[in-house]
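One structure is given below, represented as structure tokens, and several questions about it will come after.
Excluded from the complex is one protein chain; the other protein chains are retained at their positions.
What follows is chain A.
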Amino acid sequence: MSHTDIERPGTSADVSAGEALLVEPSRLSPTRRALTTVLRSRELSIFLVLVAVVVLATTKNNSFLFSADGWRNFLLNPSILLLLAVGQAVVIITRNVDLSVGSTMALTAYLTGRLFIEQPNLPIVVVLAACLLMGAVLGLVNGVLVAYGKVPALVITLGTLYIYRGIMLTWAGSDRINAGDLPREFLSLGTKTVVGVPVLTIIAVVVLAVVGYYLHTARGGRELYAIGSDPDAAVLYGLPVRRRLLAAFVLSGALAGLAGALYTARYGTVSSSVGSGIELQAVAAAVIGGIAIFGGSGTVWGAAIGAFLLITINRALPSLGIEDFWQRAVVGVLILGAIVLDRILARRQARKLAESRDHA
């Protein structure tokens, strides 16, 4: 049991790389370790599903990927859900959930239109910043209520889902924002591409990279995982739980705010139903991407691939000869498959850990 045990069974030869990674990662060389981590990750398996869907759809219909439009839509359509899924992933990792993102997005989508109507010459950056700020404030409200009220996030964000949507509808009245109200360069932001990659996708991927890097390496990011694994232990260990929760909700709100602005840029119209129901899609993307609903595990990379998969399936089904009405059923099966798979993998991992402990 102790470290002085010299006769440790299974030194490299009779233990698979996967098991070594689980039991004692330092036994593997860094390259091998990184390789095994990637090969055994949930992210890779969901990525392979995505690739399979794309390949299948492309063989049936060449223009799915290889036309200018197909390529652009492949990258552009998921970008808004991707932003929401990243924010949602961070919140779920802390064992909370944010159901208000759809309403937050609706509010900032309307704010974008309103700002351009009042001040047509406003620089785009200012509008994006205003949306980020507004989203952050709305997220802060959620965060304060959850962190200081000690109330489950599900209830709080269900409440703010109604409140934010109500505020948006009251503010908008019977107004609609139309493409004519928006400056041309802002609308072109929604479809513009830089060397074949849409600008919205670049924004989403940059956000993803920053958040992903932070979660993977920074102290604050690791603490989010610690809080999600065991909130009580995190408090006992002296982690700044409240501050981290606030940060997670502010991030989720801010990203939803940004998503609202990008939605307006992409579609040019804002009606009263913008973003309704998208909160459950964001949760679904995170769950499909391997984020456990009880927190503490998963990565934003997975959530991002999940978002891509959800949107791509929607576009691929008609090419595969299935009416796109069935898209949601397919998504449902995917979600159920993902959580059942998670359970099977977790069981196997627990069994292996127990075995290696009994051996030692």
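For this structure, a couple of remarks:
Everything that follows uses one rule, which is that a contact is a pair of C-beta atoms (placed from the backbone, for glycine too) under 8 Å apart; a residue touches a chain by one contact, two chains touch by 3 or more; residues count from 1.
Here, contacts and distances are computed from a predicted model.
One chain of the assembly is not displayed; among "histidine kinase", "Autoinducer 2 import system permease protein LsrD", "HypC/HybG/HupF family hydrogenase formation chaperone" or "ABC transporter", its UniProt protein name is "Autoinducer 2 import system permease protein LsrD".
Screening A:Ile177, A:Ala254 or A:Val283 for touch with the missing chain picks out A:Val283. Touching the chain that is not shown, out of A:Ala20, A:Val53, A:Leu84 or A:Val97: A:Val97 (per the contact rule at the top). Chain A meets the missing chain through residues 97, 99, 145, 148-152, 154-156, 158-170, 276-277, 280, 283-284, 287, 293-294, 323, 325-336, 339-340, 343.
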